[in-house]
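Please read the structure below before turning to the comments.
Removed: one protein chain of the complex. Kept in place: all other protein chains.
Chain naming follows the written order as A and B, and within any one chain the residues start at number 1.
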Amino acid sequence: MDYVPNTEAQLAEMLRTIGARSFEDLLSNIPADMRARGLDVPSGLSEPEVLALAESLAAGNRSVRELSSFAGFGAYHHFIPTAVDAIASRGEWLTPYTPYQAEASQGTLQMIYEFQTMISELLQMDVANASLYDGASSFAEAGVLALRAGARTRLLVSDTVHPHYREVLATYLSGFACTVQTIPHVNGVTDLEALAAAMKDDVAAVMLQQPNVFGCLEPMEQAGELAHRAGALFVANVYPISLGLLQPPGAYGADIAVAEGRCLGSPLTAGGPGLGLFAASQELLRRLPGRLVGCTTDHAGQRGFTLTLQTREQHIRREKATSNVCTNAGWLCLRATIFLSLLGPAGLRRMAELSLQNAHELRERMREVGFEPSFDQPFFNEWTMRWPREEHAGRLLRRLERAGIVSGVPLAEWYPMQERDAVWCATEQTTREQMDRLCRAVRA
Amino acid sequence: MNGGSELIFEQSVPGRCGVTFPPCETERPLEQLIPAGMLRRQPPHLPEVVEFDVVRHYTRLSQRNFSVDTHFYPLGSCTMKYNPKLNERIAAWSRFALLHPTQPASQTQGLLRMLYELEQLLCGITGMAAFTLQPAAGAQGELTGLKIIRAHHRAKRQNRPVILIPDSAHGTNPASAALSGFRVVEIRSGPDGMIDLGELKRHLSNEVAALMLTNPNTLGLFERNIAAITRLCHEYGALVYLDGANMNALLSIVKPADMGVDLLQLNLHKTFSTPHGGGGPGAGPVGVTAALADFLPVPRVRKTGERFRWDARGRRSIGRVHAFYGNVGVLVRAYVYIRTLGREGLERTSRAAIINANYLKAKFSTLVPIPFDDHCLHEFVASLKPLKASGVTAWDVAKRLLDYGYYAPTVYFPLVVEEGVMVEPTETESKATLDAFADAMARIVDEAREHPEWLKLAPQRLAIHRVDEVKAAREPNLRWRPDAKSAVANEASSLQTG
Partner (left out) sequence: MQTPQELRYTKTHEWAKVTPHEIAVGITAHAQEELRDVVYVELPPVGKVLKQGEPAAVVESVKAAFDIYAPVSGTVTRANADVTKSPQLVNTDCYGAGWFFAVQPSQPAEVEGLLTAEAYAKLIAAAAH
């Protein structure tokens, strides 16, 4: 099956209009010996056959809705109100492209303007862009921005930042003349003394995460002060839902705030697509990566919206652009905008409170069945715990898996010192029954 | 005055909320859990509205968009083809959409098999030896490719700081090269719009890491000398990177591996029909020859017997480019599309895309010049330079097309054509649509001569008139402000002064 509307007879008629004897005439520039002789791809399928095939593949998966999931680690299962899918599945939202022709794209443009406003508000920053690919690429772009700002060549990154984010940063920076220095943690949070000792005048930025990878709350204000005292930028990677309760980056002086925004109304989908949030202080406006939408007027004086400050971007500046990014995560922007409109300040706060309460309840219960907290720090909805002393970690994990439980994420792969630790997560989706199931499976 | 463009914030009424949550059984006092200094003092100014407000607002906004579902969208270089509903349906199933990335492989065998098979399908289509599905977009695919190029030369202990890029390339190419720490050297196109072998030879040296090229190029023309180009680069030890953005022209016609390219990225949101979503997300898988496979990002999906798993090892890998495995939701759609079309459907797709483009070009050529007038592949570039005599620009024509109910082609790109319009009809448009579009273009060309002011004032038939981009750039207003004067008030004052 294919999606070509023209019949073979019509295609033949069109070839006559073109003045070609055959389709082959149109390929005269292609050397004959380079032509493909059929593709190594199976034959096409009808719609019912494709559905059956997809069902058979889906049968090999179990969704978090069928299981009890306590995994977070940068991917959080939050409630998505029905209206989000109902609106976002409209073809008018799903099938346009980047709004180059403003007058025929006012829907997308106004939505992004609203999105930029909501994200600036949520993060309490001066300006937010129209989004990047995901949280990790936003984090990497923040590092690039800081390094391109001037002569400073060192980034200080706390080792409590999500390890994937640090890996993506390292990949992005592999061609730069720069040093990425990792700042160790003490009792689950960034070691401020080590940070202070590392503050030299070649530091371009200090980069932290709140809450951090262990779930602990970082001393962001102090870290930001250390950065600013040395003339460096302060970059905060945050968790949007937590900002219903926690201080936003703008309140503790972040110059750049980045985040994974998928939790705002988009499904987990095994970790992608994401929604890279990127916001900054006014002084950095001209150095932002990615698209920006501005409010202006049309020639009749009516309010209108358009892409703006495009001279920062690759299609104009080419090798001098602030970034190579071309697209944004438009469809996830839309979902986040609808989501935040539905929740409003009260709904967002309630989602954060329920996540926090469930997390603290579950940690207590896990303590009762033998888990030990790894750190003594306040936390939001993720926390790190050591396996019960008498348990063999591998055996316990297999037991949980059989019981339909997605366990907390073991940290040993990235933190060898934390070989018996895992980071656990609860959200407003976590139920008492799921908590019971986990405790029963541990005791079994 | 806002012409019906009231912001969601302007509909806010304190105390309203569009969601409800279940009660919490044991609520601990907040101050016992979080230190006071870490608690937010000022709630964010988000709109306070009910569900129906939101539904009406965003449904009405959607109607202010042109989209593939509603309008012909011949945006050159972007392959705005129909996005089948079947792909959306399957991607939304909870057994794809609600998978956590850290779930054990035993719970995601179906997904892993799908991703593994998608890699194989892309290998089958391109002839490359291995693929990574991780890059989130074409430009991130380019970045990934450039990191692989760097790793390849480093493994050979060579320092090659230069990337050659033709002047007709997409802007992402030089931007990606610069972001990867390379120096960009531009190659001028020859008079036929193709890479000039002599010019290429002049720039090749043992400083050159790779040539980045697009084939068919941005004029829609196949680089006739591609075999000689790749051979020449390889003689100098340089690699050849193919920007596969234009793959819709080559399905079943040429496998990129047979051109001699070493690596490429595909844009699944173009060739493989995943929706553009108003700007994204897309996906930009990167394919490489066997010699470069070890450099691909980790993790990679592996098959042992009939079982699949993620493998994060890779001593020579460039590392991660995505926090988890890439844009899985987009990959599911592309997989479904390729399995639906199959071998025959893919063949018919490129054939129909090429015939549609040449048909429209034949109709356009009676109206305006086509500077590099050869048989094109999936798209062509016309020049509207003659209309300049009546003061009309390509930008004006683009705006007038909106009045006729068509999204505009890409304008002023590639840079090698003056007043260029780049038209890509794709295979999913019917002959009747192309005929009607060509008729509209003919009328606009007449209007340009007889009533140029109609074009200067276009669009006239949409919800708003031409937007003031100069004002937008001079006085950036990038967010609504809850305090002081709203955007509307600002607008009124600037109208008086402007």
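Keep in mind that, in the parts below, a residue touches a chain if its C-beta (ideal position, glycine included) is under 8 Å from a C-beta of that chain, and two chains touch if they have at least 3 such contacts.
Keep in mind that this is a model prediction, so the values were computed, not measured.
K.L.:
In the full complex, which of B:L86, B:A129 or B:A473 touches the chain missing from this view?
P.N.:
Residue touching the chain left out of view: B:A473.
K.L.:
From the list A:T17, A:T182 or A:Q310, which touches the chain that is not on show?
P.N.:
A:Q310
K.L.:
Kindly note down the residues of subunit A that lie in touch with the hidden chain.
P.N.:
286, 310-311, 316-317, 320
K.L.:
Could you pull out which residues of subunit B are in touch with the chain that's been left out?
P.N.:
Where subunit B meets the chain not shown: residues 412, 469-470, 473-474.
Following the convention adopted for this analysis, only the chains that are shown with their structure count from here on.
K.L.:
Roughly how far is subunit A from subunit B, going centre to centre by Cα mean, in whole Å?
P.N.:
That pair's centroid distance is 19 Å.
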